[in-house]
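Left out: one protein chain. Kept in place: all the others.
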Amino acid sequence: MSERYLIEYLSRDSERLPAMRNIYRPHLMTVEDIRDETPDVRTLRLAFQDQAVGESFAFVPGQFGEYSVFGAGECVFAIASSPADRGHVECSFKLMGKVTHALRDVEIGDTVGFRGPYGNGFPLESLRGQNLFFAGGGIGMAALRALIEYCLAHRQEFGHITLLNGARSVADLVYKEDMVRWAEQPDVQLVRTVDPGGETADWDGEVGFVPAIIEKLAPQPEGTVAITCGPPVMIKFALLTLERLGFPQERVITTLENKMKCGLGKCGRCNVGPVYVCKDGPVFTAAQLQALPRDF
Amino acid sequence: MSDDNWRPQIVAFVCQWCTYAGADLAGTSRIKYDPNVRIVKLPCSGRIGPLFLLKAFEQGADGVLVSGCHPGDCHYVSGNLLARRRFTVFRELLIFLGLEPERLQFSWVSAAEAVKWTEVVDAVTAQIRALGPRRQGWGAEARLQTSNSKAQSLEAQPGTRNLKPGTQKAVEEGIRRIARQLLQTGEAGVIVGYGNGTLKDVTTPLFVTEPEGVEQLVWNERCLNNLSVYLTREPVTRLGRVGIVAKGCDARALVALLQEHQIERDKVTIIGVQCAGMAENGRLAARCAVCDVHTPPLYDHLVEDRALDTGDWAEGDPRDREIAALEALTPAERWAYWQEQFARCIRCYACRAVCPLCYCETCIADKTQPQWVPPAFDARGNLSWNIVRAFHQAGRCIGCDECARVCPAHIRLDLINRKLALLIRDAYGYRAGYDATVAPPLTTFRPEDRAEFIR
Amino acid sequence: MMACRMLRPEKLEEWLAELLRSERRLIAPQRQGEDVVFQPVQTVDDITLDYINTRWPVKAWFFPPSEPVLRYRYQGSGVELEQPNMALEPRVIFGVRPCDAAGLAILDQVFNSDGEDEFYTRRRTMTTIVGLSCTHPAASCFCTSVGLSPTASAGSDLLLTPMGDAGYLVETLTARGEQLLWEYGHYFAAGECRSKEAVTEAAEARMSRQAALAQGIELSERLFEHPIWAEVARKCLGCGVCAYVCPTCHCFDIVDDSDAWGGVRCRNWDSCGFSLFTRHASGHNPRPQQDSRYRQRVLHKFSYFPQRWGRLMCVGCGRCVTNCPVNMDIYATAQAVLQVQGVKHET
Partner (left out) sequence: MARIGVFVCHCGENIAGTVDVEAVTQVAARLPGVAHAEHYRYMCSDPGQKLLIEAIKEKHLTGVVVAACSPSMHEMTFRGAAVEGGLNPYLSEMANIREQCSWVHDDKAAATAKAIDLVRLMVEKVRRNRPLQPITVPVTKRALVIGGGIAGIQAALDLANGGHQVILVEREPSIGGHMAQLSETFPTLDCSQCILTPRMVEVSRHPNITLLTYSEVEEIGGYVGNFQVKIRRKPRYVIEEKCTNCGDCAVVCPQVVPNEFEGGLSWRRAIYTPFPQAVPAVYTLDEEACLGLHPLVCEKCFQACEAKAIDLNMKPEIVEVEVGAIIVATGYDLFAAEQARELGWGRFPDVVTGLEFERLLSASGPTSGQMRCPSDGRVPKEVVFIQCVGSRDPEQGVPYCSKICCMYTAKHAMLYKHKVPDGQAYVFYMDVRAGGKGYEEFVNRAMQEDRVLYVRGRVSKVFEEDGRLKVWGVDTLTGQPLEIAADLVVLATAMVANTEHDTLAKQLRAIADEHGFYQEAHPKLRPVETLTAGLYLAGAVQAPKDIPETVAQASAAAGKVQALFSRDELQREPVVARVNELSCEGCFDCQKVCPYGAITPEEIRDREGNLLRRVSNVNVGLCEGCGACVVACRNHSIELEGFTDEQIYGEIVALWPMPERAPERVTVKAQRRPRIS
């Protein structure tokens, strides 16, 4: 804002002052589709009510938004839909607190709010030409979904793709339909795993925690970038496993899920060391994380 | 007062067995009455929490009516009798803060008393109609209206007595001796006491884990903190069995914590200290002027102060004069006084943090489903927070005044606490922090409890 | 633009009186019980100059404890958004101490960075800060320790420094200051420009706390994990006083307050000292204990913020020290941490 604002004000009519830009004002979105992924994970498909905004809206996979239910508040989720899907965003959320409970109660046709995109997104340039090894646990898959969709849409730009999807139990596996679609793509290997005890009688996937399956799959570090997201404890061990397999820290990418409120590096909530996860993240390489204090 | 067309907005919280059924009977009997009351049905008057009444006022109610079964008729044995005590205290609290009593009314109406129900509704409506609309905004503007009120001239009257600090050095030595012994024998893993602070004339809570460290323990007239707050703090309790330096008022907090199962008696060693009173602004602190626990009511070791001069307390508690002065004001003036106070609140929750009895890890003010205490730090939210805090302390506050001491906005929380403590002493013969075996006053009742305010 | 003028002592009141009559709202220190606070001025007589510092820093006039950032009404299954009514008016805040003014300069960096927060910046540009140098620091003050001084000019638009009988040395620091001076130039005498160094030195000499903290804390893993944090934070009770009286703390929360018809989305002050600050809805908390929360507070001010913005996020006003219920002392803590850090360098 111009330093001369006051002078402008003093010299003219206040009515002619530029309208305020409100960084906290969300876009209004219409709920177009509701899909239950698991008993406590749901995906919403949201359409921009203002078509012009929808047309111009673009984002990088890995970026996130502040989704809000008016009356309950705002909550942060990754944008889970494909960047090519113009005019819409999708989010997947797990039932947790006040906002997610309110989101669970929305019906098709209802209005919710969306602010974004925020954050840095995945470093697409450094991924091109590489084999990609995705390892997602539980709701963490949501943060990878946009990137997976992007990579599959630009299939020729990337090498071999491995999708490792883990969950506590078979019922808790997300994106079951997407997985089928993704696995049909050329040169895509889909591995699904559930925690020991979470398997069903007819389960034909792996049984074991995600890091153990990474170990078992033993992806070749050369020419491969590993991208992982999941619960904090999974990420911790997945990073260790990948390191053991010989992945250099620069080629291991993860996204952090701190509590965030403003999304713009102001509210201070996601401050970890010198970075704000909302502005400088949420995507970090293991090397970048290594440099941060263990405060996330 | 108001034009004839004005319709007060009144909400009635009623129990489903008596009053709701009584209101139904009024319908069946086609008895006409005023249409301004909206009924919210609950199973029992015992389910009607003060937060409901608060929220109703916050939302703009001109009046609130609570009605349940007559004493002895409760479908749930005693819900209405518990409610009676809660409402007695809550009502007095709101009146003390300046609400007109007519706006918050209570009645017993049985399932058979259709006529009484209609009479109560008509009477309450008429009274509220006569009062006119509630002062705007449950806060906010009210304080601006009466900036020149008498209330504003009411100023804190600190104790006028001088300190007689006793033999501080000897007491300090006594504390150190016992602390050393406890640490040496392993009876305590940590001693919670007072040390010198980083600024002149300030002490600070000190945690000593090694016998050599006891030399840092101090005792003087500035040992204001109520250290018992640390007994429910994991970073302290994980250091081992706690030995705690406790003045009389601190020991009362320990009694209350025992009563509420927050500490186990055999896991704490209490180093009781005879206390001659603490200083605020160089004078004897107000609460110390009427202290009756110079010797703590509960201790394992007692450090005596041989020069203890408990003085002549004839002067009384200076706060009682302030309370009386406030109560002599009109409701509007009182309201203005407290609005001005609460407007200063910045919701730092220091009052909550220092209170030994505010041990809830998740406070009701932080709970969002639903959001009973409005999150905004405005007049509305601040008023609710302060009322909820005060009510939660009713019958439990041991009067250490820590909340008032630490309030950066100098809100007179001590007056509210004191007012409620006096009310509970007079109405129920109960004072907190003396006897851990007695049920706290709001968890019990007597059939003959006061009920003069109930229609 | 270091033009300097003098303001005669007897002119000060006249100038303030005219400011009061102007279209600018005049906000100045006034007595409130035992405290001095910034309040809109009713009469010039209410203004006091007898204070070391005001009870609260000046930040709330730009970044209020609670402010609506959005209003909405339900319309069937839809929602109608309303811009919150943020009325703006030109203001002059008189008598801001250099430490508090420096706090504003720090907040400017946060709120004026990309994703500009106009709730803050609009108020900021509409307000002219008239700083007032400090001659008698309190026992808890330590501005020189963090690289400021009792007469520092950062954040002020005009800075008045008392020069004894000669009156106030007036430094014009920004275009807003220049504008004000231009409007009321007849109160200010030009020419007689004297150095404020002597005043600065005298004030600094009265400062009892003079440690070298300005270089900040250099974070290492060892320091981060050091037991000192648990030790210093043990007595911390986790209230928000330190953050709320701090001229630079700016963490906030965004919450909805609604009823059946609609509601308000509010931005409220928050504090990294509260356990709920980082707690996820799942219950997971990256900073589960008070020691990690207190560490965040200290390191944010002395390490993280400097890394990002090149300056400390502490102005040494000492409010958090005097207001802490249990005498947590950030000055002492920073000293202690630097000592630990120093040990590391030696070994």
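Labels for the chains are A, B and C, by order of writing; each one numbers its residues from 1.
Note that in this section a contact is a pair of C-beta atoms (placed from the backbone, for glycine too) under 8 Å apart; a residue touches a chain by one contact, two chains touch by 3 or more.
The structure displayed is predicted, hence computed values, not measured ones.
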Report summary line: For the chain not shown, touching visible partners are A, B, C
Report task. Sort through B:E113, B:D250, B:D401 or B:D414 and give me the one touching the missing partner chain. Result -> B:E113
Report summary line: Note that subunit A touches the absent chain at residues 7, 10-14, 105-107, 110
Report summary line: In the full complex, subunit B touches the hidden chain through residues 7, 9, 11, 17-18, 21, 23-28, 30-33, 35-36, 38-44, 46-52, 55-56, 58-61, 69, 72-79, 82-83, 86, 110-113, 118, 136-138, 140-141, 260-262, 359-364, 367, 369-372, 376, 378-380, 392, 439-440, 442-444
Requested in this report: Go through subunit C and note every residue touching the omitted chain.
Outcome: 22-23, 25, 64, 67-68, 74, 76-77, 85-89, 179, 182-183, 258-264, 283
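What we mean here is this: only the chains that are shown with their structure count from here on.
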Query raised in the report: So what's the Cα centroid distance for subunit B and subunit C, whole Å?
Result: 33
**Report entry** CA centroid of subunit A to CA centroid of subunit B, Å
**Finding:** 46
Requested in this report: Quick one: report the Å distance separating subunit A from subunit C, using the average Cα coordinate of each chain.
Outcome: 36
Report summary line: Multi-partner residues in subunit C (2 or more other chains touched) are 253, 255
Query raised in the report: Among the residues of subunit B, which ones contact at least 2 other chains?
Result: 368
Report summary line: Residue set of subunit C touching subunit B in the complex reads 33-35, 55-56, 65-66, 68, 139-140, 230, 233-235, 237-241, 243-245, 253, 255, 257, 259, 264, 266, 268-269, 271, 274-276, 289-291, 321-323, 325-327, 329, 331-332
Query - subunit A - residues contacting subunit B, complex - result: 73, 97-98, 101
Report task. Going by the contact rule at the top, pick out the subunit A residues touching subunit C in the complex. Result -> 1-7, 9-10, 14, 20-26, 28, 68, 70-75, 96-100, 107, 109-111, 113, 232, 258-259, 261-262, 264-269, 271, 273-274, 293-296
